[in-house]
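Here is the structure we will look at, set down as structure tokens.
Shown here: the complex without one of its protein chains, the others still in place.
Every chain is named by a letter (A, B and C) in the order it is written, and numbering of its residues begins at 1.
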């Protein structure tokens, strides 16, 4: 994984999942608000989506594990070299463990959707677990590296830990749009930051890595991290506008007169509640 | 920003906002308690106030950004000096990023008020975000400075982080007067502390800065911080007394007899609830 | 305060308050459970108790402040010695600031009880504030002291911080007996620990202080802290048994037949709820 590709791969995974979870949350929220649309996005559809999501996450995790293990110079499933008396490629095993826990999350997603006796919030718990494990491993990942390398990974640990905490909070405050969007934005930020780490430590242009001992680089990456965060707001804002427009246009097409009446009634009701 | 004015400006901004939020919270609380006063402070008025608040916050953020960028010796929007091969005025860019996130908060305030499909608590989330980003940047702000300088900024990070946590809590405990007053008092404390930092590091009298290596100065600033906090209690107590008096006198002027009856009935009801 | 008496005084204060709060909490809980007893412990009585509590807390705070300021060698209200160009007795000022915030808490207690328009939970907030300020000051209190001295004060900071967090939690989970007992036990622990610090650093027998560089002393104080904590359980258990017995015996004396019937009915109801 000590390469640009090794950082771009998880970065892309997290970016895709972040975008998808933002879409799903906003779609569910908009559907809850306009109850008449229930025939557009039915329950059966959501169940199928959950299973598909689980399969895709497992696929991503397997891609990651296989890539880490069987890449040229990878550990090829051997953990301890008894001849040399030393561990084999522990960093790759670290990454495999992280991917494995995300795979577990995908599997739980499928199980909770198909087996009705399992509590639905188990998926959330496994997501929080996967994130906490990721944060824990990354925290113990950078022994003996250089200042800049440690710093960018510390920021990664920070964002992963916050994502895990938000996911854990969701166990108690269910169907809370604000928390779900916050989680999506942190997942997006993580994806972006993986790309940024790739660019900083292994520039794809082939040039030298950034000067790891220059304090100014750390000062810049501090605000760069914040700019990435602001970028995720814009992405989620665009998704919000798009999904809301999509649902409204569909509702209007199917039952234009009813929807209009409905909306006015709802708006009044809401404004009363918010007051 | 490495000047007295650079600290007095945000200090004044936070002081104004803290005072204003305290007034708004107490006004809303008093109005909720005396439901008959709803014709004095109508819903339409509150909407207009929210939009005005958003515009003022954006104005403050723009003032800060422009001031940081175009002051004599500022970065003038250039981030990297390719000739010299080094970053330009990263500290100013730090401050700009902070102002930018508060500007985002102002913009969200306006959007949430005007667009009804957005959840109202988004403003609170953006406020918490702006505060966390501010704390994060200040935390990475003082590399290689002197002990006293680091200490006063650490206290700043502490108060900003606490404010962010309180604001985040407000997402779950809405319309909780205690939390809102606590947040206002922390914002006031932050404003006061910016002024104090200005006086400590860049005395406006032109005298020398405080001795940065003297442990006694740190010992004093520790309690000075607490005294500033006690001061915010007094400010908020005075605001509370004034707003309560104002609302009561207005109610009495419009409907003296009714209000009296109402108050007695309410007092009884409350005392039952509190028991 | 650098004496045995200076630690025994706040220790005694906290021990008294912890015992009293435990009694009050258990009394309220037992009265809530046996609603018929409301004529024994009336609302008016509780109001008077609250005001008395406030006055006693203010008295304790004043005693502490006056003691710190006007003791032989104290600062006598002078903060800065302009001649010598140095701060006067900052440690005493630290202690005064802590006492002051507890005084504020007592004043809020009186104000919230007498002025009905103030929210009742303000007292809790001020208590949490006083504790957080105390923890903050103690944290910045031991610059340049010896290992053992720092360690015992760190444990003090730990218990104060936990008490503050529990008190803050009580703002949201009102009338929760478990939290109130936990807070009382932490307050008792703090009182005990003040005494323990006095014995460790300034043995009243006049002998030498404990060896501050011996690791074994730290190892012992670690478990000593836990034993003090276990002791608070015993104290609170005894208070619980005594108060419950007192209330029951009084109820039985006034209305023996009724109370018996009532108790059986209640016990059944509870067991259903708990199932």
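General observations
Operating definition for what follows: a residue touches a chain if its C-beta (ideal position, glycine included) is under 8 Å from a C-beta of that chain, and two chains touch if they have at least 3 such contacts.
Keep in mind it's a predicted model, so treat the numbers as computed, not measured.
Checked against the hidden chain, the listed residues A:23, A:137 or A:212 yield one contact partner: A:137. Only one residue in the set C:16, C:107 or C:218 touches the chain that does not appear here, and it is C:218.
Contact between chain C and the unshown chain involves residues 29-30, 33, 173, 177-178, 182, 215-220, 222-223, 225-227, 229-230, 233, 240, 244, 267, 270-271, 274-275.
Contacts to the hidden chain, counted on chain A, fall at residues 43, 46, 86-87, 90-91, 93-94, 97, 100-101, 104, 116-122, 125, 129, 133, 136-137, 140-141, 143-144, 171-172.
FYI, only the chains that are shown with their structure count from here on.
A linear topology is adopted by the chain contact network, the touching chains following one after another without closure.
Looking at chain B, no residue sits in touch with two or more other chains.
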